[in-house]
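One protein chain is absent from this view; the other protein chains keep their places.
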Amino acid sequence: MQRIGVFVCWCGSNIAATVDVEAVANALAMEPGVVISTNYQYMCSQAGQEMIQNAIREHKLTGIVVCSCSPRMHEATFRKTAQQAGLNPYMVEIANIREQCSWVHKDKLTGTEKAIILGRAAIAKVHLNAPLTAGQSPVTKRALVIGGGIAGIQTALDIADAGFEVDIVEKKPTIGGKMSQIDKTFPTLDCAACILTPKMVDVAQNEKIKIYSYSEVEAVKGFVGNFHVTIRKKARYVDETKCTGCGLCTEKCPQKKVPNEFNLGLDTRRAIYIPFAQAIPKVATIDADYCSMLKSGKCGVCSKVCTAGAIDYKQTDQLIEQEYGAIVVATGFNPISMDKFDEFAYSKSPDVVTSLEYERLMNAAGPTGGTLLRPSDKTHPHTIVFVQCVGSRCDSSEKGKSYCSKICCMYTAKHAMLTREKYPDTEVYVFYIDVRTPGKNFDEFYRRAVEDYDVHYVKGMVGKVTPENGKLKVQASDLLGGRQMHIDADMVVLAAAIEPDKSARPLATMLTASMDTNDFFTEAHPKLRPVESPTAGIFLSGACQGPKDIPETVAQAGAAASKVIGLLAKDNLTCNPCVAKSDEMMCNGCSACEKVCPYGAITYMDKEFRGPNRTTLIRRVASVNPAVCQGCGACTVACPSGAMDLQGFSNSQIMAEVDAICK
Amino acid sequence: MQVNETFTPTIVAFCCNWCSYAGADLSGTNRLNYPANVKIIRIPCSCRLNPMFILRAFQRGADGVILCGCHPGDCHYTTGNYYARRRMTLLFSMLDFLGIEKERTRVEWVSAAEGAKFAATMNEFVDTVTKLGKNKRLEDLRCAK
Partner (left out) sequence: MREMIKAKAIELLENGTVNRVLGWKAGEFFYDLTPGIFTSREEIEETFEYSVFSAANLSKYLIAESRKEGKIAVFLKPCDSYSFQQLLKEHRIWRDRVYVVGIACDGMCSMDVIRDKGITGVTAVEEDGENLKLTTLYGDKTIAKADALLERCVHCKSRKVVVFDEMIGENGEEIPDSHRFDMVEKLEAMTPEERFAFWRGELSRCIRCNACRNVCPACSCEKCVFDNDKSGIAQKAAASDFEENNFHIIRAFHVASRCTDCGECSRVCPQNIPLHLLNRKFIRDINELYGEYQAGSDMDTKPPLMNFTTDDCEPSVVYERGGKV
């Protein structure tokens, strides 16, 4: 039998005005197990707390009930009070007789009656409380950043700056991501490469950062502070330690007809390639799909020209196992496929391009050397039509995305402005639904495009693009002018919606991190915890969480880094002890609990048990990792046998409260 | 069914710790009244509510049981209330199938900011259950007063 102390608080007149505190204390004194029941003006005050502590010592209390304000207010306070007096903090229960009693009822008799019942329920619960100890789990002081775009780069640099080791896993042969393909950045028009490539060099030179390029995450096990990750380092058939990045092989390779993905297929590269001049690591990679040596064993030119002897046709994928304390997801985005938008003739005419392709056509390091030329006949275009919201803000989810891709308004303004600046003889039209410019200096930027650069902004959508006699006939509606427009354009640029990278969903499954229906990672709280995943130890950086421009991405990357640093700075993590626990003797091993666990906290193992007549039985039983479990209790209801129970909110505790209330 | 003027039903309200319990606190902070026969039991998440608890409450003399949780999509544990929603839908449908008045059970999503909704919901639920009268169909006769 527990020895329970009951402490009824007046909260000045807040409780005492509508609840007869004396009567409550007296009534509760009659409850089984209650050895002392008293009342005081302010239980949370120094004197009140001392009163509780003295009672704990004097009456050798094993549990206490405080009838006071909401546990959301002072549960932590009274737990600490109890702990200081040598009582386990989880032997404290609060009866909420202020917010849920004295403040909502006017009649003193009713209030008193209810307060007594609430007190009884808390006493009934405390009878079944068990001392709980918060567990500790050590933290591996290394972070993993998945994705080597600007988001991943910034996060890694910030974490390394705090003195922690960081590994970046990038699936492409180089880090840099989408930003490396961009020409200039809005709203300042500074060149992307000029601000990105020094950061890439910083990453390469930082001794705390290790880059696994051309690599992917294969498996993730473990939990916050203790992740065990398997990384697949794909065979690039070039020894990274030997390759000097001289590029001779990429010039001599006879296979010249490989579409160059860095330039979005606007030109070609060799079968052995370095994606771009400033690539990090600057190491060649052999494209196994095109290399004739790898396909048929004939050629070997690169091996012959390589003075460093770095070419290794026998290289295989390598699996690397590593421990991490925190994981940052920075998998980024891609423009959606234009397959379903045939009204814009994307597949019919090479002169209809996406904005990212246009970016390459404008880029000095791009396929045209920075001179704007039509892909079809390499002539200078004179009329260019930009179409906004292609696949963004769509009604039907079949074709596009329901969300706003956020960055298109600004980069389109940038494209329009740069085009007009470089080639004042071009006519530039932008068709838009709304122009959205919420950002520092964004609206000014857009207005400059309209006012200073005479870009024709037309509110309305382009209905159809038809290639005809080397021109693109654009049919569009001008909503404000209330007229149909027909433009003979030389080029059409589509502002394609962006979507999360395809690798995000399988990754989310591995990480047990949640995603929304659009495959963007969800944050732990949309306002208050925007860079954390609900899964502890998983953090979000960049466009994998939602469409973002560069400044926002960098800000979020820094925020994610600071959260990671906060985690890695700890030697141990204290766990919430009110977590689920499985009774092995009753567990069926049916996996029902595992299926509903949002955190992947439940694992199974085959365990030997003693059977009847000295036999040994092997049974599959669940076990909960207390460091991962957050204590929601979904598993306890999924479990038919009742083997799974929640500490602090156990079946019997809640049932005892029910009984006390319904008595 | 005869309406008993003096009858005050016993109502058990299960509230999730993060939204609805805070919502209930808020209705107290704002001094919004609801009948005293509503007694709240705090659970971490609506998905912690085992159907056994509801049946037990009825068995021991409750006249109505209501579950309040975070709005779908806002669960502190991201998915808890989605499971609760399915479980409660099926359970309520089963109780109805057994001929137990369906109005005695209810689920309401109440956020931490919806103190007014909490009070209004409780008032309305108490009204409904009062009209239904004493729960005769589910009560454990041993506990009859």
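Chains here go by letter, A and B, matching the order in which they are written, and residues are numbered from 1 within each.
The rule is short, and it goes like this: a contact is a pair of C-beta atoms (placed from the backbone, for glycine too) under 8 Å apart; a residue touches a chain by one contact, two chains touch by 3 or more.
Remember, it's a predicted structure, so these values are computed and weren't measured experimentally.
Asks: Among the options A:N588, A:T603 or A:S623, which residue touches the chain absent from this view?
Replies: Once the missing chain is taken into account, the touching residue is A:N588.
Asks: Of the residues in chain A, which ones touch the absent chain?
Replies: Chain A touches the chain not shown through residues 517, 585-592, 595-596, 604, 617-620, 638, 640-643, 651-652, 655-656.
Asks: Mind pulling the chain B residues that touch the left-out chain?
Replies: Against the left-out chain, chain B lists 51-52, 55-56, 58-59, 72-73, 79, 82-83, 85-103, 106-107, 137-142.
By definition in this document, only the chains that are shown with their structure count from here on.
Asks: Let me have the rounded angstrom distance from the C-alpha centre of chain A over to the C-alpha centre of chain B, please.
Replies: So the centre of chain A lies 35 Å away from the centre of chain B.
Asks: Can you list the residues on chain B that touch chain A in the complex?
Replies: Per the stated touch rule, the residues are 10, 12, 17, 21-22, 24-29, 31-34, 36-37, 39-45, 47-53, 56-57, 60-62, 76-80, 83, 87, 119, 143.
Asks: Quick one: which bits of chain A touch chain B in the complex? Just the residue numbers, please.
Replies: 70-72, 96, 98-101, 103-107, 110-111, 113-114, 117-118, 121, 514, 522, 534, 578, 596, 598, 630-634, 636-638, 646, 649, 651, 654-655, 657-659, 661-663
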